[in-house]
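The complex appears here without one of its protein chains, the remainder shown in place.
Residue numbering begins at 1 within each chain, and the chains themselves are lettered A and B in the order written.
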Amino acid sequence: MIKDTFNISDNNFEQCLKCTVCTVYCPVAAVKPEYPGPKQSGPDGERLRLKNPDFYDEALKYCLNCKRCEVACPHDVKIGDIIQAARIKYSKKKPGLREMMLANTDIMGQMATTFSPVVNLSLGLKPVKAVLDGVMKIDGHRTFPKYASQKFESWFKKTAQASQAQYKNRVSFFHGCYINYNYPQLGKDFVKAMTAVGYGVQLLEKEKCCGVALISNGLIDQAKKQAELNIHSIRRSVAEAGIPVVGASSTCVFTMRDEYPHLLGVDNADVRDGINLATRFLYSLVDSGKVRLAFRDDYKLHLAYHTACHMEKMGWAIYSISALRLIPGVKLTVLDSQCCGIAGTYGFKKENYPTSQAIGDSLFKKIEALAPDYVVTDCETCKWQIEMSTSVPVKHPISIIADALDVEKTIELNRR
Amino acid sequence: MNINSESQFDAIIIGGGATGAGTARDCAMRGLKVLLVERSDFASGATGRNHGLLHSGARYAVTDHESASECIKENMILRRVARHCVEENDGLFITLPEDDLAYQAKFVESCRAAGINADIIDPAEAKRMEPSVNPTLIGAVRVPDGSVDPFRLTTANVIDAKIHGAVVLTHHEVVGFIIEQNRMTGVKLYDYGTKQTKEYRSKLVINAAGIWGHHIAELAGVKVNMFPAKGALMVFGHRVNNMVINRCRKPANADILVPGDTICVIGTTSSRVPFEECDNMYVTREEVDLLLKEGEKLAPALASTRILRAYAGVRPLVASDSDPSGRSISRGIVLLDHETRDGLAGFITITGGKLMTYRLMAEWAADLACKKLGVNEKCRTADVPLPGSREEDKAPSKKVYDMSATATKAAEGRHGFMTEKIKAESLSDKAVVCECEEVSVAEVDYAINDLHVDNLVNLRRRTRVGMGTCQGELCACRAAGRLAKASKCAQRAQDDLTHFLNERWKGMYPVAWGHTLSEIQFTSWIYEGVYGLSASDNK
Partner (left out) sequence: MKFDTIIIGGGLSGLACGIKLAESGKRCAIISTGQSALHFCSGSFDFLGYVNGFDVETPASTLEKVIPQGHPYALMGAKRAVEVAAVVPEFFARMGVKVNGSIERNHYRITPLGIMKPTWLSLDDFTVIADKNKLPWAKVSIQNIEGFLDFHTAFIADNFEKMGTTCTITAFNLPELKHLRTNPTEMRSANLAKTFENVDVVKRAAELINRNAGDAEAVVLPAVFGLFDDKAVQELKRAVKLPVCFVPVIPPSVPGIRTQIMMRRRFQELGGTYLLGDTVNDAVVADGVVKSVKTANLGDTVLEADNFVLATGSFFSHGLVAHPDKVVEPLFGVDVKADADRDNWYNSSLFEEQPYMSYGVIVDDSFRTATGGNTISNLYAAGAVLSSFNPIKEASGAGVSLITALHVADLIINKK
């Protein structure tokens, strides 16, 4: 039963009925006149580019790749994919030093964590910011996320790895660059939550940055290499050992599941279903009755959930929201889903800063007016943007759950 | 009845297809005082209802050597003189497992004999060159086929005829002739705009009305034995192929797939139809099924490609005078001097032929006209580029408001160097009317002002407005707004809008399933449901 309403072949752009719905939900088109908009850049442009590649317009670089056009499209046109694929195929602009620096999150992170006090200090210094702004065209309003003094991986191997063998269930954790270099605490929270419900955590055989920043900065060959390496590791875990891969970052997970095959041509069909998001994984365990959670009585907070673009695209906000609603002491406000404007490295570029802030403006105002204890989101770059643009601190739902968890009681509930 | 006394023409040319426009241009370039009349719009007959294939002649090489060598000569000429109407795509003649590969050798030999470069290439190489081609092919020949846009070609000829002094009347129908002592001295024209009939005098009348030439000849009291041959074609939503794909076998139904501008076209079928049907062509379900079935053999991707519409044209086939039964029909050019043939002086018919040989047909007709008028001028149309393809027309750009890069590129594809005439006077003129084909307000206004555009169908032929994926869903109303502004008559523009949408539907319903049906349902919701247009507005 069921099937085949929509075509996902190379002809997908033809499903566009020119209804213009996508243009309503494009966060960029309304504020950036240079951007031709999703309809023109996507299905309409694709038709012209098939006639003559010269119809490629470099202004497609202003697309945030938020995929909100795709979510809105009543006809399942992969508008965002069409635009990004066109950039990859036709753009003649070569990435510069800035793009290399912004895109290579793991190399930068590797260097930075080693010298983190120096780097954190210097990235915050005015002269350094001036250089970044003036020479590198990285906007001076931006504060780079601080680098941790100890990588998550190092902590895990030193502190947590040995004790994981006691659990009969397993997950492979794709920690991503952010947890590894900037915010190991989220990784620790993940380990805390998973082990509490009886799931041991292991690292992937090898892990590289998912490549999202490489893709958006035009470093496609490198992105593809990293994608292949990651999929190889994932395959070892999912296909060979039967252990699901779980990531905390919605963007990493989305990139590995969907951008790998759609934009990089890296086939992941055999393991795609085995790549999961932390909140989805955890909530599905609870929903299916496989595990139970117990929360502290004294945990009382007002949280506002922000749906990151890639969460919206994956349609998975329901899991994070449902998971947060499990916590009795949480008052949860779900913010209307909208783009915060950062889009990974996009908002760090000097030329995009005003666009980036204009896009997020109404979101920031809503957050300030609501004044919750925390904004909660599954995406680390949304966290940076909201923290840079509002006075409200931002946490990942897994951190909230880890904080709220009555660990002993939970362990007890899940011991059979 | 009014008599147009203002002038006496040397030649009145009947028919605004490629042949008529070409003849008008040729005659005007030789210094004749020319009137070109068209009962509806340029390229509204067979000219605009074919593949748009710039034949190399290879298709005819085996069966009709003369046509083949005419084609390749004209092909090379058009590449020079009509650059902006031509896409030099090259073509493949493929042999499929069900075809006889032995035909290939004969084919190549015949091509070469006609002067057509035909190179056998490896099937793997063919797949590399044209990834959409049926991958099961067992043989491939590369030939210098291409695409030609018949609307642009005709318009360019008209523009140049006017530059050389020709008077051009569209929406004027010949309703009678003035014949004095066995000599034709003028025509009676009904003007659909003013609803009046007027007489126009001239020394010579040239019938270049395609299949409708049959009726024109009858009006003049002479008989030309024509046989309407219908050919149905189908347009797909985008360019599936970039090279023309043909079958390497004896010419048959639906064996040519031609890329043209943003789309590609499969065709044709061939069937005799009665004269009464020529004005109301429709495509049958059997024709659609046949085109699809055969088309998928050329490029399997067609099976999953959206079909925009189906249409049909009527070829004017002419029976030779010696055989009025019509059994031996020529596809070649037929030039009839009715003075020697029928004793009616001052009347010439140019017919038969094909889009590819329009220029040669015009040359023959103009040669005869000049001979009769005692004008000693040589034909120059093989050497002098058409407007749009002339380097010297490209003026240095000093516009304050340029069109967007995309709209400019799209317009250059349509108008060649004539794009310089499109002026965006304000920021608002940059706005895009037709989003599928990137037609700006400035381009629409240019067409309305300079290219004989009275209605949306005319506008579509000049600019591709409404020819894209949505078939007018978004742009028709915007374009109608510009026409209302130009004509200062909103009611007329509103009626025209109804008419235009109906005209689009006519091509869509034979293929209205899948996305095509979704699209037309959406269009109906908008125009009938939300806007409140109705059939009764089309009185």
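Following the convention adopted for this analysis, a contact is a pair of C-beta atoms (placed from the backbone, for glycine too) under 8 Å apart; a residue touches a chain by one contact, two chains touch by 3 or more.
Here the structure is a predicted model, which is why all the values come from computation and not from measurement.
Engineer: Going by the touch rule at the top, give the shown chains the omitted chain contacts.
Structural biologist: The omitted chain makes contact with A, B across the full complex.
Engineer: Tell me which residue among A:E14, A:E46 or A:E70 touches the hidden chain in the full complex.
Structural biologist: Per the contact definition at the top, the residue touching the missing chain is A:E70.
Engineer: Which parts of chain B face the unshown chain closely enough to count as touching?
Structural biologist: With respect to the unshown chain, the touching residues of chain B are 282, 285, 289, 403-404, 406-407, 426-428, 430-433, 435, 440-441, 474, 477-478, 480-481, 484-485, 490-491, 493-494, 498, 501-502, 504-506, 509, 512-514, 517-518, 520-522, 524-526, 528-535, 538.
Engineer: Give me the chain A residues in contact with the hidden chain, please.
Structural biologist: With respect to the unshown chain, the touching residues of chain A are 1-6, 17, 19-21, 23-25, 29-37, 39-40, 70-76, 273, 284, 287, 312-316, 318, 322, 334, 336, 362.
Simple rule for what comes next: only the chains that are shown with their structure count from here on.
Engineer: Take the average of all CA coordinates in chain A, do the same for chain B, and state the distance between these two points in whole angstrom.
Structural biologist: About 53 Å separates the centre of chain A from that of chain B.
Engineer: Can you check the complex and tell me which residues of chain B touch chain A?
Structural biologist: Listed in rising order, the residues are 237-239, 261-262, 301, 304-306, 405-406, 409-410, 413, 432, 435-436, 438, 468-470, 473-474, 515, 518-519, 522.
Engineer: Can you tell me which positions in chain A touch chain B when the two form their complex?
Structural biologist: Residues in contact with chain B: 7, 9-11, 13-20, 36, 39-40, 43-48, 50-52, 54-55, 57, 75.
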